[in-house]
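Missing here is one protein chain; the remaining ones are kept as they sit in the complex.
Chain lettering (A and B) follows the sequence in which the chains are written, and residue indices restart at 1 in each chain.
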Amino acid sequence: MGSSHHEPTFTEKYIFPLDHKNIGLQYLLTAMFMACVGGFLAYVFRMKLAWADAPVPLVGDVDGGLYNSMVTMHGTVMIFWVAMPTLIAAFGNFLIPLMIGADDMAFPRLNRLSYQIFLLSAIILIASFFVPGGSASGAWTFYPPLNSSKIVDGVVEMHNGGVYWGGNLWILAVALEFASFLLGGINFMTTTLNLRTKGMGLFQMPMSLWMINIASLVFALSVGPLVAGAIMMLSDRMVGTGFFNPELGGDPVLFQHLFWFFGHPEVYVVLLPALGFFADIIPVFARKPFFGYRIVVYFTLFLGALSFIVWAHHQFQAGIDPRMANYFTITTIIISIPFGVMLFALILSLYGGSIRFTVPMLWAISGVAEFLVGGITGIHLGTSASDIYFHDNYFVVAHFHYTLFPATFFGAFAAITFWFPKWFGRHLNEGLGKLHWMLTVVFFNGIFIPLFITGLNGQHRRIYDYKAWDEMNTPAQHNLNVIATICLLGLLATQLVFLLNFFRSWASGPKATANPYNATTLEWAAASPPPHGNFDKVLTVYRGPHEYSVPGAKEDFSPQWIQ
Amino acid sequence: MWGTLPENVGTFQDLDGLMEFITVVVGLWFLAAMAMIIGFSLMFKAKPGVKAQYIAGNTGKQVGVLLGIVAAITMFDFMIDIRNVPLWNTIKMQIPAEGDQVGVLAKQWTWVFTHKTKAGNVTTEMFNDAGEYSDSANGAPKLHVRTGTKTIYSLNSEDVLHSFKINALRVTMDIIPGRTYKGWFEAVKPGTYDLACAEICGRGHGDMAGRLVVHTPDDYDKWVKAKGVTKADSAPKGVVVAHNAAH
Partner (left out) sequence: MSALTNDMRTATGVITRSNTGIPSSRLAMWFLLGGEVLIFGGLLVSYMMGRLAHPEWAEEAHHTATTIGFINAIILLTSDLFVVMAHADAQRKDGASAAKNIMITVALGLAFLVIKGFEYSHEISAGLTIHKSVFWAYYYLITGIHGSHIVVGIIALTLVARTAKRGEQLQRVETAGIYWHFVDMVWLIVFPLLYIAK
């Protein structure tokens, strides 16, 4: 690396880039592709749930095995290959160096390697659809012994059946994805800690950076036991050891602990960056500071710590010691405190503002509101006694979609629409953006409000056809399922509006200036799009990230980099 | 909960009360938060000439607002916890000593119920040893219990994880191979109710249905006398049976 940056060639820019912005773009485009895959999987099983007796168009007959496979892969793809790469990897890469006033990541080549491992993991995951026996079908939680045994077509044959490659490839792909995000997260944290420009103290950082870094730390510290669990699982499957096989002296519940020790913090790994985006976007369009910046940071750190001691609430009904459930109920319910602080801080940030309802602002405000639904319904599930009824129930499905969907999609759409002018130097179409927002909100709620009701009625999860249960096989239940499916079709179709807007504006949208929103954080000091090397001079930071409408200031925004 | 839950035919009635209580508490928070979101959005829409107020949430009073919210949430959390613990302990920890004993064996993808009765063990399952339907309702094996007597079940699995779920009784308990878990319930209203596997267990998870048959004490005695051998109980019919019969 010399003292100046030459403009990269096409290969350097798009195929093997070192520039953080282009690596971020690779993550973003890969995740958008995987989102289409995950959406298609949802289409398959929702069609089956609405019209169990008809073949699914484009797919054909869906039996129990294929249904399980679709459900399993939908969860896996959406969490590991859509939510994480979009929220953490794509925007972490794009934003971290820009927001701290650096020219790139601390380790650009490690960064490139992280993406390449991620791409490889995605290819392996896609390949697993096409191996004999099909992809993994034992749910994204991958509980043993169903998933630790050699399985042929969903039938367990303990250690004397054929090889079930779908599951092996699933483990391999997830393990590679973990490695990629571990390396990526280390890079993010090191960059944030070490490459901040002059004057950029930790408490001058935009909320997005706090959240992405706390998420990366939580990920790095929680994934280890599951890596161990994955190795043990692979050994059980391929070598025939019995870590999780009770017949051989192993313990299937052990894997549940290893999984959820990671699995619960993982939820926050996805949620936090989205809340960070909301916290940085709302002040821009409310023209006032983010409410309670320091308090929210402290409570987020508290939340990160808390996330390590709540995991067994996923196992209340799995035969853990009932006394332990009382302890985990109390820790779980305490989660409502930091989340309450964060959400009310976001809401109070609107108070006294001068609010402009731009597309990113609409995503941010509605994202907070939708996430609120997910948050409060978590109390029903975190309370051990009421979880007796809700365990493995569609109420759970609706609950976690109300947390993860706003985080992943509302968060990503807010971020994409907000930083699009910076990233691509062009503006998105406002009208198409608002149409896309409105339809997405309507259809999203149209899917999951009915699922809350079917859950309350008692509909249990991961069932391809409810005819075997008289209480579930009623016209009322069926109608709710049909409504949810129709709204899913609407939701999928709506995303075409986004894709059209995204690619058309990328090619030919109106040109953006360096700071089109009159925003205050450092990324807006760079040109749009930022050149290789980002800034034309070393910036100095003079104040916090959200200084809008400062009394006595001439303008209603006081950028961090202007004295 | 206001008509959305199926009728609770067991003695765990307080569970519905807890769920309603939680819903009311979180519902109030939800309404308050939504009112603020919508209210602020309307009140503080950008108007020409009106500048935003500089409120950073860092003065003592403003921090106090957030800490007040923390205190309020903590209080409601505590109220939920103190209602939850005794209920949970009753259902999961205080298993009665006296009652009808039933063994529940789960396997891919059906149930075998063994009832310990005065007349000896009565087993109901999909197929008997001769491969004939021994007990089925719409292809589902039946668990027989009676009102007025507690039922103590013990759960075992032959292969993978399953879960024993009866919505009408508010009962759920996972079944782990290699372990035996015990639980209990008491049904109060005679009838036939759904029983499901609530942990994904392979291709036929969606076929793993069962039925709970709650008898009056008299009917139960009659059923015991007939020893539950019910070839004529109902003819196999429908997709579900065909699926199970396939393996």
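Here, a residue touches a chain if its C-beta (ideal position, glycine included) is under 8 Å from a C-beta of that chain, and two chains touch if they have at least 3 such contacts.
What you are looking at is a predicted structure, and each value in this text was computed from that prediction instead of being measured.
With respect to the full assembly, the chain omitted from this view is in touch with A. Checked against the full complex, the candidates A:Arg196, A:Arg237 or A:His264 give a single residue touching the omitted chain, namely A:Arg196.
Of the candidate positions A:Gly229, A:Pro252, A:Gly352 or A:Pro406, contact with the hidden chain is made by A:Gly229. Of the candidate positions A:Gln116, A:Thr141, A:Thr241 or A:Thr331, contact with the unshown chain belongs to A:Thr241. Within the set A:Asn187, A:Ser208 or A:Ser349, the residue that contacts the chain not displayed is A:Asn187.
Although one chain is not displayed, chain A still touches it through residues 1-5, 102-104, 106-107, 110, 182, 185-187, 189-191, 193-196, 220-229, 231-232, 235, 239-243, 248-251, 254, 258, 261, 533, 535-538.
Keep in mind that, in the parts below, only the chains that are shown with their structure count from here on.
For the pair chain A and chain B, the distance between C-alpha centroids works out to 30 Å. Per the touch definition, chain B reaches chain A in the complex via residues 1, 4-6, 12, 15, 18-19, 22-23, 25-27, 29-30, 33-34, 36-37, 40-41, 44-47, 50-58, 62-63, 65-66, 69-70, 73-74, 77, 80-81, 84-85, 87-89, 91-93, 108, 138-140, 159-161, 163, 165, 167-168, 170-174, 176-179, 181, 192-194, 196, 198-209, 238-240, 243, 247.
Chain A makes touch with chain B in their complex at residues 63-65, 67-68, 137-139, 143, 145-146, 149, 151, 153-156, 246-247, 251-253, 286-295, 317-319, 322-323, 325-326, 329-330, 333-334, 336-337, 340-341, 343-345, 347-357, 365, 368-369, 372-373, 376-377, 379-380, 383-386, 388-389, 391-393, 453, 456-458, 460-472, 546, 548-551, 556.
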